[in-house]
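A single protein chain has been removed from this complex, and every other one stays in its place.
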Amino acid sequence: MIKAGIVGGTGYTGVELLRLLAAHPDVSLAVITSRGDAGIAVATMFPNLRGHVSLRFTEPDTQTLADCDVVFFATPNGTAMKMAPALLAAGVKVIDLAADFRLKDPVQWQQWYGMPHACPELLSEAVYGLPEVNRALLHKARLVANPGCYPTAVQLGFLPLLENGLVADDRLVADVKSGASGAGRKAEVATLMSEIGESFKAYAVPGHRHLPEILQELAAVAGHAVGLTFVPHLLPMIRGIHATLYATLKDKSTDLQALYEQRYADEPFVDVLPAGAHPDTRSVRGANVCRVAVHRPQDSDTVVVLAVIDNLVKGAAGQAVQNMNLVFGLDERAGLGGIALLP
Amino acid sequence: MIKAGIVGGTGYTGVELLRLLAAHPDVSLAVITSRGDAGIAVATMFPNLRGHVSLRFTEPDTQTLADCDVVFFATPNGTAMKMAPALLAAGVKVIDLAADFRLKDPVQWQQWYGMPHACPELLSEAVYGLPEVNRALLHKARLVANPGCYPTAVQLGFLPLLENGLVADDRLVADVKSGASGAGRKAEVATLMSEIGESFKAYAVPGHRHLPEILQELAAVAGHAVGLTFVPHLLPMIRGIHATLYATLKDKSTDLQALYEQRYADEPFVDVLPAGAHPDTRSVRGANVCRVAVHRPQDSDTVVVLAVIDNLVKGAAGQAVQNMNLVFGLDERAGLGGIALLP
Amino acid sequence: MIKAGIVGGTGYTGVELLRLLAAHPDVSLAVITSRGDAGIAVATMFPNLRGHVSLRFTEPDTQTLADCDVVFFATPNGTAMKMAPALLAAGVKVIDLAADFRLKDPVQWQQWYGMPHACPELLSEAVYGLPEVNRALLHKARLVANPGCYPTAVQLGFLPLLENGLVADDRLVADVKSGASGAGRKAEVATLMSEIGESFKAYAVPGHRHLPEILQELAAVAGHAVGLTFVPHLLPMIRGIHATLYATLKDKSTDLQALYEQRYADEPFVDVLPAGAHPDTRSVRGANVCRVAVHRPQDSDTVVVLAVIDNLVKGAAGQAVQNMNLVFGLDERAGLGGIALLP
Partner (left out) sequence: MIKAGIVGGTGYTGVELLRLLAAHPDVSLAVITSRGDAGIAVATMFPNLRGHVSLRFTEPDTQTLADCDVVFFATPNGTAMKMAPALLAAGVKVIDLAADFRLKDPVQWQQWYGMPHACPELLSEAVYGLPEVNRALLHKARLVANPGCYPTAVQLGFLPLLENGLVADDRLVADVKSGASGAGRKAEVATLMSEIGESFKAYAVPGHRHLPEILQELAAVAGHAVGLTFVPHLLPMIRGIHATLYATLKDKSTDLQALYEQRYADEPFVDVLPAGAHPDTRSVRGANVCRVAVHRPQDSDTVVVLAVIDNLVKGAAGQAVQNMNLVFGLDERAGLGGIALLP
């Protein structure tokens, strides 16, 4: 059994990690920390876990965490980078669900996250945890940078096009919509039910922190810098991301449906829908899967890709478990067989 | 492996049954019928099942169904009673998720359901599938009447009080609220998003079909007829029932918390919350569990019980699987270990 | 024109007051204060007011407020009681939308609100602003205690029964459900979209601050103390309160429909629905009206009353404007003719 610890388990990615790990056949939950809620039973805060998780939150303590085989960080940005070096030194595998190890360039990191990076020497070692691109590297990784939710959906949608150089990649558009749980479990007016229920808006159009991450990874796939307009929106619902992606094809004759089906044929967690389909976010609610459809409307040279994930699962906790499975040489699907809840 | 069939799988209880049975370790899904959608792949209608269920809907056919070990009816009222006799004769166990076998009195059935009963001779044999009351009978049942969603929540909330004669049971109040999925997957104006989103109302106050079922079963527990005012309400959400139950205590000194904890100590799917708690429906979303809390506000002699279930799980498909487990002598919990999805 | 000021205009009752007063034919908005947001244009915070309200928030300042004819307090509890004496002394009419002047007994106030009352000498003068009961007093009031949202719905539902002594009023039940805007515009985890969307629960069953207010006012109507079990619930929506009220009739033969229709025949803002109807909260969304239906299910002696209001309108800002109209001798309906938004 893999002994797992979670740092910062009081947010939505934390409770989702707990839900998945509690049911994972190869994992025993050893410790979960929360500075503010130490002493409280996890299942008191998250009653869905009653009968499944008996742990209490404890103060974060490197000693205890160092006894784990793997430690997940479900913390705000800037926490994992402070604790990771000691844990790695103690032989613990580290999977960070925040942004600390996603960008390769510490200068860029500081620009977007407003603080200097605490361990820039680890940035090159950290493996960006998108298994559909970096599976081989993940098998031997010590430190995994779990991708952001928006970046997961956008990359899985664009990958087949960029890998094959099929579109004008200096002018990509990603119009992406997220449920409110992506904003986390923080006391803020902006994400109150009364603020975002029954309403819809774009936000952060001038620049969102997930933009440099997407640009970095798409460039790696394309082999050169790409141009992207990324517009995130906030949906009046809890779980789910829907990316609507636009690009101009160099050649209209490519069989896009076949391209996507072949690219993802062996991927356990990417599902290419039949031609003409429109995935809805509920079809992935609670499940570690990205469903994708590809369209070329009106016989034009504009390709439209629709990609949906559950931001807390394939966009966060589920992908982290998938990465853990890879790091420890388990079946990549272990503990991730849950079927989406519909309706 | 138990060979299972489903009649009428295009509704919400149908897709939920499929979700649960597809993951059940002792069940193989053999057939699922739909008169209107024969030939269509189940996963085309319900894309959450893609990769998990490969069946296609077929025309209902008694011959094929007779090859199953168990047949679930997820049909409108009035269908199971027509097909059950032949299946029972063929040695198939029958679990009806509709109302056909819930009432013992065929005259009353006709009054509330507007048609004569097709096989009144089976009504006395049918076991009312509330395992917390009828577990022993269910172990040897051929024909199970799976309880309604409202009745499940109301009964589990009232049971400890009525079994022990602790309240004035001629004047019970059940103020119950249900998500929209309880109304089924039917094309109706009344359950459109635009009709019931962002709104709330009571309905069927003069009389709801679940009332006689509740009265029959509570009387069986109390040992005499009871009086109940039952007011159902429609919530602007999809899954979940919340029953708020009121009764007058004969004796204020009873330790209600202890009473509930003891009554349900050995029940795998009833969870009594700590004193002072308020269960929310999301804590049971997707899970086969009823969470209950008991209050006596202001030191009065009025007891207030709060009980929540997922109407599609403990209120329908999950309870049906629990009943199947009992009928076939499996671990009652088999296939029902899923943790509720929160948030 | 009546010169109106608002203290504390950054919450939901504040913006709703602004919406109503901006369209009121006899009112000019003179000042709106907010300690935290002074200098900001009101319409920047609440863009629905763009083109309708050009004021900026200012620091609360008694001098400026004293130039108004009426000052509304849309503040947290405990603010109005500190500023009201000076304003009253300056001849300003005061309408408090918080709880400061709702309870007659300062000891009880301190028990429920956790602080000593700052001007107990005003409690007896303050008029409880439920026009359907206190219209005559409101015509000459200087200081109005605007009722709470739950108390408005509960009282309007019970009034005809209690005024006429028709029910056993030692054992009333009020099962009441509120939209999230009733919790205000405060940064709190508990009212995040991700916490209360797609879920439902009771809260504060052991005791809610609106309970003593309801008990006080119902007792005034009944002529003696009443017994009430009051259970509030939180709905996954923004606006609307639905009260489901239960009482035992002394005499089943009373024509309840006629009773309610006659009681409210001359009330401009209480609408008794036809027999058998079920009001939905959307039918009053944005409108200053309470719609009521009365049922006696199953020919029992239990009466069930259904009453709906928009908690921000008839439950707060609309009722405050109605009270202002009465205080200043205007047409009670002035500025309150808006039709509810459906769907």
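Letters are used for the chains, namely A, B and C, taken in the order the chains are written, and counting of residues starts over at 1 for each.
One rule holds for everything that comes next: a residue touches a chain if its C-beta (ideal position, glycine included) is under 8 Å from a C-beta of that chain, and two chains touch if they have at least 3 such contacts.
Note that this is a predicted model, so its numbers are computed, not measured.
For the options B:G5, B:P212 or B:P236, the residue in contact with the chain missing from this view is B:P236. When you scan A:L306, A:M324 or A:I339 for touch with the missing chain, the hit is A:L306. Touching the chain that is not shown, out of A:A4, A:M237 or A:V272: A:M237 (per the contact rule at the top).
Checked against the full complex, the one of A:K82, A:K140 or A:R171 touching the unshown chain is A:R171. Remark: the residues of subunit A touching the chain excluded from display are 171, 173, 175, 177, 179, 194-195, 197-203, 205-207, 211, 227, 229-231, 233, 235-240, 242, 244, 246, 248, 276, 278-282, 285, 295, 297-298, 300, 302, 304, 306, 308, 343.
Interface with the hidden chain, as seen from subunit C, comprises residues 12, 15, 19, 22-23, 46-52, 181, 185, 197-198, 238-239, 271, 273, 277, 279-280, 282-287, 289, 291, 337-343. Residue positions on subunit B in contact with the hidden chain: 12, 179-181, 183, 185-189, 191-198, 236-238, in rising order.
Basically, only the chains that are shown with their structure count from here on.
Subunit A and subunit B have Cα centroids lying 36 Å from one another. If you average the CA atoms of subunit B and of subunit C, the two centres end up 39 Å from each other. Separation between the centroids of subunit A and subunit C, computed from CA atoms only, is 45 Å. Residue positions of subunit A touching 2 or more other chains: 12, 181, 185, 197-198, 238.
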